[in-house]
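One protein chain omitted, others in place.
By written order: A, B and C. Residues from 1 in each chain.
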Amino acid sequence: MIFAGIDVGGKNVHIVITKDGTILAKVEGPTGINKAEAAEKLYEEALKKAGLKRGDISRVVATGSSGSRVAFADGVIPDAAADARGVIKLIPSARTIIDVGAEEGRAIKIGPEGRVLDFAINERCAAGTGTFVDTMSRALEVSVEEMAKLSLQSTRSIPMNAQCAVFGESEVVSLIHQKTPKHDIARAVHDAIAGRVSSVARIVGLEKDVVMIGGVAKNTGFTESLKRDIGMDVNVPDDPEFVSALGAATAAATGVLEEKVEAKVVEKEMIEEGKS
Amino acid sequence: MVEAKKVEYWRWPEASWVNPDIDWQKGKLVTVGVDVGSVSSQAVIMVDGQLYAYSNTRTGSDSPDSAWKCVNMALKDSNLKVDNVDYCIGTGYGRVNVPMAQQAITEIACHARGANFLYGPEIRTVLDMGGQDCKAIRCDERGKVTKFMMNDKCAAGTGRGMEVFADLIRVPVWEIGSRSFQIEKEPPMISSTCVVFAKTEVVGLLQEGVPENDIMAAYCAAMAHRITELLNRLGMEEKFAITGGIAKNEGVVKRLEKELGVKAADKVWYDPNMRDKGLPFDTQIAGGIGAALFAFAMLERGKAQSARKA
Amino acid sequence: MEASEILKQFSDVWELRHEYAKDWKQKRGGKVLGYFCTYAPEEVLYAANVLPVRILGGHEAPTLATPHMFDMWCPFSRDCLNQGLQGKYDYLDGIMATNSCLHPRQAFGAWTVHVPTPWNYWFVMPNAVRSPRARKFLRGELEEFKKAIEEWTGAKITDKELDEGIDIMNTNRRLMKQVYEFRKADNPPITGSEAMTMVWASQLMDKREHNDLLKQLVDALPQRKLDRDTGVRLMIVGSENDDRPFMEMVETVGGTFVIDDHCTGSRYFWDEVTPDNDRLQAIANRYCDRVPCPNKDWGMEDISRKRFTHILKLAQDYGVQGVILVQQKFCDPHELDIPSLRRYLESNGIPCYFLEFEVTVPVGQFRIRVEAFLEQIQAEELFV
Partner (left out) sequence: MAKYKTKGLDCWNRAKELRAKYYKDYKEAHDRGALRWEGGAWSFDAIPQALEGEVHGLTEEPYGASIGANPELQVRYQEAAEGKWGCARDLCAYLRNYWGSIVLNEFAYGGEWPKADFIFQNHICCSHAKWLQVAAEIEGGNIPFFCFDVGAGAYDKIGERQINYVVEQLYDGIDFLEKVTKRKIDDEKLIQNVKNTYDSACYWAKACELNQAIPAPLDEKTMFSLYVLGTLEKSHKDIAHFYKDELYPEVKDRVANKIAAVADEQCRVLGDSQPPWGFLRIFRYLEKYGIVSIASLYTFSLIGWWTIDKAGKLVPYPTLEEQGITIKDRDHALRLLAEGELKGKLMWVPFYGAKYKNDIITKIAKQWKCDASIIHLNRGCEGTAQHQMEMKIAVQNLGLPVMTFEGNMADEREFDEGRTTRFIDLFVTETLGLKKVAD
């Protein structure tokens, strides 16, 4: 049977289509202003890539901060649950998951079957998120990839007050004025975020194996800083940004999701109730 | 937060101006104030304490360059050279990196002094809404600071935040103010204080089909509210004047006045003949004016020596 | 020895506090006890040949402490716990906390659960220090504490030893006060950050050694001339503050701290024990009468605060032109006093500026605030 997992995050949409546990196609694209539209468009693209029609898909499960916006999904699961399912499939020895995306850093402790045992998330501030990295790379006038490479060359640690993305920017600028080598600044940025992320991870407890996923996991500069910070090895699967979508696809293959769909619905009602 | 390829909606028009009625050569002392802020830089040239020329540009990634850029821009239509300057004071975020300056003074002192010059001696509270921070200042009839407060370690409700917002909503930053009033009724303000999360919230609203103008209103209202909190902590005393870039954004200013129940001083020159001549009035040059006036005072009181080379 | 060399030694103890304590154990063979707050009755500890060292932070993001104290707790206390969890205090024989504010209480609580320090003690320092009833209660508490220490060290504490303990502490207090006297001068021979380092050192090293150095310092200071302008005479008032980079920054942009009221300064040592035949009662009286932490600064029948008049007097005695109020983020006791203290000082003609501290201070952001505050105080020359 063929299943699809769709992860609609704050910045990007990731879609994975699987057949009997193997990946047929995966696509990625910006979420943009209209998330539902973006998901729709990318889903078509994924189907084309896999040479399939909508009818061929047995079940579609969505996840991510805006997973509930995917009208054509048969079910929605919480993003941390998708993370857990995706990771345990790829790395069965995983017990701690660190997922740093554009606007959220979270840590999940999982059991041997991938059940979520504990969960923590960074406070509502951009420090400790992918957006912080992007902002700093722009202040440094290099691409995120270059910044990663640069920071690997640094042997010096400069404490940085990662209070706020905007102030971080000016901190970087003043470091530039002080003629601090770019690679040291790059490392300072990664160390700062790694500090924020690791303290979130420590709340759930760092248990081997530690697996990092999400867009920022591709940033080797960051993962090095994180390893240094937690003094443990950090395992990064291929295409870490697709793991959540893969988890959703896995859930589609395994789970009967009705109650979770309802759960989401109730949650939405409640939020409205809260607004009114 | 701004990709180069995109249209730069945050980019506000730069400006420069030279006073045609002043012949600097007839003057005694030429003083300059250079305000290198985190977002914008201004140079103000004064002749014996009278406004001779100014410029307002965007700050680059390097303060000394930005300082040269705005000084040269201010002098581009004048035969006055930097060597003719008697004394120069740097202020603002990059104040210690102003190559042509003999001294540095904080923008808090300079904005209070500048507001006193722009708006007159009755000003007791000055709000400088700058690029990265927001300063609430109390001052006396000479523009001398008596008390001040600055926003905390977070950039919520600053000019930079407004730029990010403009870019996000794809509306030129100078249009946001007026458009924020083209609405049915005031929407609830943006709740998130973090610039980055406000961004998420705005995207959410756009997606729910909330009209752009309403979102602009919601954002301006949030900013006005943050600033009100700061002014309440300081303790308002009239008259009240606003300097800095956001002063140009009526969407924020009008809502701020409403929440405070106090009207800000009109943006017109206090000095009658400057007003009558209809000289351009720019709230962003208050810091530069203050610095140039302090430079003039330092020379007058013999606290400093003229650095004029030619 | 020259004053600068002595001050350098204080600074070295601060830098190498752990090495110092380990070394002390070797030499003196006594136990080392870490304490969390300046209400710990060190007299009793010196009487038992125990070295009291104050637990201080490391000025780093306390990531190890996060699972034990979430971020509504004072960063300094989290930093202290972080040091313990990192094993930096593995040489301690014991740890104690006193009934003061809630924040170190969290750190102490987590410490007793997760850091394998062999012995720990909770000292019930009464809150109603301005009530005569507290003196009697505290005497009893000291009696129990003395017993506990005796059981721990296996040696009785004699009256003679108690007298020594009191004398060591009083001498230390008296000498530091003498050093502070020099700060009244127009051009003080010792900066605020140096003075603060001296006080830290007394919280970290054997006060007998500290006293010897202080005696030499008192003799050496008259010969010392600092090659710097005093600039604006400042007072720093606050919660715990061990932020030397901040102090140094302020003293390089045109100000000098000539006096302070914080627990790494005068508040720690200002008051002496008035000897009495009932030694424990004498000690109890001292801790009830000392300049209180805001948390304990409330009267039995009115809303006056003892600390405010004390601060104003210090400011006047030391010719203070401006006060910088600093406070560790989330420090409730000081947050509760600051709006009133600010009004009180300003109504007495002393300008104030408030700064909220964390363990890592954004010196850049604070610098402009401080410079502007100094300009506010001495801006006359800028006006025609």
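One rule holds for everything that comes next: a contact is a pair of C-beta atoms (placed from the backbone, for glycine too) under 8 Å apart; a residue touches a chain by one contact, two chains touch by 3 or more.
Note that the coordinates shown come from a computational prediction; the quantities given were computed from them, not determined experimentally.
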Kindly state which of the options C:49, C:86 or C:131 is in contact with the chain not pictured.
-> C:131
Which listed residue, C:294, C:322 or C:351, touches the chain dropped from view?
-> C:294
Specify the residue from the set B:61, B:232 or B:273 that touches the hidden chain.
-> B:232
Touching the absent chain when the full complex is considered, from A:6, A:24, A:81 or A:211 = A:81
Among the options C:226, C:312 or C:336, the absent chain makes contact with C:336
Since one chain has been left out of the picture, which residues of chain B touch it in the full complex?
-> 228-229, 232-233
For chain C, residues touching the missing partner are 67-70, 72-73, 99, 101-103, 105-106, 108-110, 112-113, 122, 124, 126-128, 131, 133-134, 136-137, 140, 294-295, 298-303, 305, 329-330, 332-333, 335-340, 342
On chain A, residues whose C-beta touches the chain left out of the figure | 77-78, 80-81, 84, 115-119, 121, 123-124, 203, 259-260, 262-264, 266-267, 270-271, 273-274
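What we mean here is this: only the chains that are shown with their structure count from here on.
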Could you please state the distance in Å, as a whole number, between where the Cα atoms of chain A are centred and where those of chain B are centred?
-> 39
Touching two or more other chains, which residues of chain A qualify?
-> 161, 163, 167
Per-residue multi-chain contacts in chain B, two or more chains = 93, 153
Considering the complex alone, what residue numbers of chain A touch chain C?
-> 123, 159, 161, 163, 167, 171, 174, 195, 198-200, 202-203, 205, 229
Given the complex, residues on chain C that touch chain A span 60-64, 66-67, 71, 360, 362, 364-365
Within their complex, chain B touches chain C through residues 49, 93, 105-109, 113, 142, 144-148, 150, 152-153, 294, 296-298, 300-301, 303
